[in-house]
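Below: one structure in structure tokens.
Missing here is one protein chain; the remaining ones are kept as they sit in the complex.
Entry: chain A
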């Protein structure tokens, strides 16, 4: 299946580490699951599944911390139903009562190139051919069309996206300093530790996280295939 490359960039990004999600701390680079979501925001049908192949990191890794007032409560299903049934009552949440101040450690000034292809699922049906989806994706991505604006980790970090040639080189890397190059795994691989690969939705009611050992090699994060041994649940 043909591989496509999207160049995405944004002022800010937060690929939240699951172990530090109360006060959000981002992974150093984009996760495969959020890269998948970028492709899905442009084209997704139940007949296809996107697979991320590699993520190129074009800018040095910079951080910013932002503390915000957030709400700690979740809309209660039971209260909602009670009010619905009685046709009376009081819903709504006072932010002063449920306030949490949370800091976030986000990435800033990020640019990635994400390479991905899609797989046609076995139960796609006769009308859903690969060629049809290839056409649709090329048309949409080329024109900047999307179902919702893609974002880098959180919705407030909307990203710019461009469909680029997979073979083009990256002038951005040539301008990096030696320290920045080391940071991106030039010369010797940089181990990023265990990173979230994606959620396994095969059991829809109880999706399970899958992880893989992420390494930056010459600015590139190679993503193993979903069913490979490197991906652990």
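To be clear about the criterion, contacts are C-beta pairs under 8 Å (C-beta built on N, C-alpha and C of every residue); 3 or more make two chains touch, one makes a residue touch a chain; residues count from 1.
Keep this in mind: contacts and distances are computed from a predicted model.
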item: Protein name (UniProt record) of the chain left out of view, among "1,2-phenylacetyl-CoA epoxidase subunit A", "CRISPR-associated protein, Csd2 family", "Energy-coupling factor transporter ATP-binding protein EcfA1" or "Light-independent protochlorophyllide reductase subunit B"; value: "CRISPR-associated protein, Csd2 family"
item: Residue in contact with the excluded chain [from A:1, A:22 or A:66]; value: A:66
item: Of A:162, A:213 or A:232, the residue in touch with the unshown chain; value: A:162
item: Residue, one of A:125, A:193 or A:207, that touches the chain absent here; value: A:207
item: Contact partner of the left-out chain, one of A:89, A:125 or A:209; value: A:89
item: Sites on chain A contacted by the missing partner chain, in the whole complex; value: 11-12, 62, 64-71, 74-77, 80-81, 83-84, 87-96, 101, 103, 108, 140, 143-149, 151, 155-158, 160-162, 204-205, 207
